[in-house]
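Apart from one protein chain that is not included, each protein chain of the complex appears where it belongs.
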């Protein structure tokens, strides 16, 4: 089962006055990794927004936080494609510190929405194929 | 069961190039409402950071998104205090559009952590009392 | 000379681990005030993005910071319309703390750009009139 691995460093603007990563910043990290996944499978966000008749908004997001992160921490985000449904797909993210200890998890559920009608549509076949190909790659 | 109600307007920087609210921005909205709740119950974030021996990091967060939001949309966030445990408490957020239709939900779970040891501690009594008083207010 | 006044409270996610407002957050404050100005003069961002053939990107921005701001601080942003040129206009922002002491300043320069050609265009007359009317209001 293929995964995408993204490395990042916690930046000052992602922390808050409690001295640690602001919880919503972890969602930025996982979305950045998702954008890299889209690029990797041949559907970069830029061309989706420009050329495709659909967008892929998130309808559910969740995250766990196992330990506080600090500015300068080096984090690895691992993305996996979870279940792929008729009109939605799931991404699963695991975050690790430089010592390989897990520091957080996240899950996002995406649906396909027609740009024109703003209604939910079936997952475009091109996308479905690309997600499945990634998922089953060694 | 008391609730806190916060009104806000979707701002351009909270949207993205897909033309709609970026999903993580909804977490900013609910955290802003949480900060107003802390203020209301007599434990404003500023004095917690300055004077108290603990902070209240989020260990779990989740959100649902029922419809896309756009810049200029007027949103109401309703906060309720959910279960209050020995060392954690839950906040529940409902978001409504100007037409009173629900547009999203969120939940955050907070724990108390000692500033000094960085370890989880029992919910400080002052906080527990304040949350319960708010919860049971008419 | 008319001004628009916007009140806000510094939120945790706008601060950083140095314990103070992250400098770029002040630019969010002034842009939020600008969006209120556009609303007030009858050209809300939402309808500009939906209905008008132009957008108004910022080509220059600057800010001064007179003292560190902290979570919970109550800030007032005062917006004035500065010079209005053939193809650009200037906004001037002054920020004050609850004690009425100035805490910061900012300036943004906006140009009109055609959505279709992406080229700079003359300031649309409707916008120019609205800015001048606001500027010269008592």
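By letter and in written order, the chains are A, B and C; residue numbering begins at 1 in each of them.
Heads up, the rule we're going with is that a residue touches a chain if its C-beta (ideal position, glycine included) is under 8 Å from a C-beta of that chain, and two chains touch if they have at least 3 such contacts.
Because the structure is a prediction, the values reported are computed rather than measured.
Colleague: Using the touch rule from the top, list residues of chain A that touch the missing partner.
Modeller: Residues in contact with the chain left out: 9, 11-13, 19, 28, 31-32, 35, 39, 44-47, 49, 70-73.
Colleague: For review purposes, identify every residue of chain B that touches the missing chain, sorted by number.
Modeller: Interface with the chain not displayed, on the chain B side: 12-13, 15-20, 22, 24, 70-71.
Colleague: Taking the full complex into account, what residues of chain C touch the chain not shown?
Modeller: The list for chain C reads 17-18, 20, 23-24, 27-28, 31, 45, 49, 55, 57-66, 68, 108, 113, 118.
FYI, only the chains that are shown with their structure count from here on.
Colleague: When chain B meets its copy chain C, do both sides use mostly the same residue numbers (more than half shared) or mostly different ones?
Modeller: same
Colleague: List the centre-to-centre spacing of chain A and chain B in whole Å, with centres computed as mean CA coordinates.
Modeller: Measuring from centre to centre gives 23 Å for this pair.
Colleague: How big is the gap, in whole Å, between where the Cα atoms of chain A centre and where those of chain C centre?
Modeller: 32
Colleague: With chain centres taken as the means of their Cα atoms, state the distance from chain B to chain C in Å.
Modeller: Between these chains, centre-to-centre, one finds 28 Å.
Colleague: Which chain B residues sit where two or more other chains touch them?
Modeller: 28, 31, 45, 49
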